[in-house]
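For this depiction, one protein chain was excluded, whereas all remaining protein chains were kept in their positions.
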Amino acid sequence: MGNSQLPTDETQFWIVSGIAALAVLLLISRLLRKKSCGGCSSKVLPKDGGKH
Amino acid sequence: MIRSIKARQDLLGGPVRLASISANTPFELVSDTVPGEQRQLLEAMGLAGAPGSLRVCRSGSPCIVEVDGTRLGLSSAIARCIMAVPLPSSR
Partner (left out) sequence: MISTSVTPPRAVLLGQPNTGKTTLFNRLCGLRSHVANYPGITADARIGRWQPGDTTIELVDLPGVYSLDLDLPESTLCRRFLNGKLGEAKPDVLLIFLDASKLARTLRLYAQATRLEIPICCVLTMADSALQQGSSIDIEVLEELLGVPVVSIDGRRRSSLGPVSLAVESATVPSRTPPDDPRDWSRATADSAVIVTDPEARATVTRRTDRIDQFVTHPLWGTLTFLTVMSALFLTIFWLASWPMDWIDALFSVASSVIEGALDAGPLRSLITDGVVGGVGSTVVFVPQIALLFFLLSLLEETGYLARAALLADRFMRPFGLPGHAFVPLLSSHACAIPAILCSRLIPDRQDRLATILVAPFLSCSARLPVYVLLISLLFAGQPLLAGLAFTGCYLLGAIAALLSSLLVRKTILRGPSRPFVMELPPYQRPSIGHALEVAGERSWTFLRKAGTVILLICIALWWLSSYPINAPSAEVQSLRNQVAAASTVDEKTAIEKRANRLQAREQVAASFCGRAGHWAEPILEPVGADWQLSVAILSSFAAREVFVSSLNVVLGAGDDSGAVGSIARVRNSVRDDGSALLTPSSAGGLLVFYVLAMQCLPTLAVTRRETGGLRWALLQLGYMTALAWALGAATRTLLIALGWP
């Protein structure tokens, strides 16, 4: 058993719910701004798309 | 240039398809029937356009040739479209 002084379960619920909501927001923002593979750390010239 | 190739053909025999040349013999490109865009790339790689010497490293399918010190792998379909005449040293 732990020996920490954690807040009540209800307070903990609001904390974890806040963390989960933040996680979802971050995830959405990452997916929206992602223009290239996560495997590449470099920029890709945007103007080439569809030119071929 | 064309006249000199013609003279050599008369001397050494007519042009043959790349696909049917045996390995390790030096040849000179004379003509090709490669279509459109593909021909541009071959020209840039030294395999079409103007006469140039080449060596067949591996005959058959796939075909490997050496042009300007570079090895190129060709499918048999392309090798059939390129015509070459043997260089005098190979005779």
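Of note:
Labels A and B are assigned to the chains in the order they are written; within every chain, residues are numbered from 1.
Here, contacts are C-beta pairs under 8 Å (C-beta built on N, C-alpha and C of every residue); 3 or more make two chains touch, one makes a residue touch a chain.
Just so you know, these numbers come straight off a predicted model, no measurement behind them.
Checked against the hidden chain, the listed residues B:Val30, B:Leu54 or B:Cys81 yield one contact partner: B:Cys81. Hidden from this view is one chain, which touches subunit A at 1-4, 6, 9, 12-13, 15-17, 19-20, 23-24, 26-27, 30-31, 34, 36-45, 47-52. Against the chain not displayed here, subunit B makes contact via residues 23-24, 34, 37-38, 40-47, 50, 52, 57-58, 61-62, 64, 66, 68-75, 77-78, 81.
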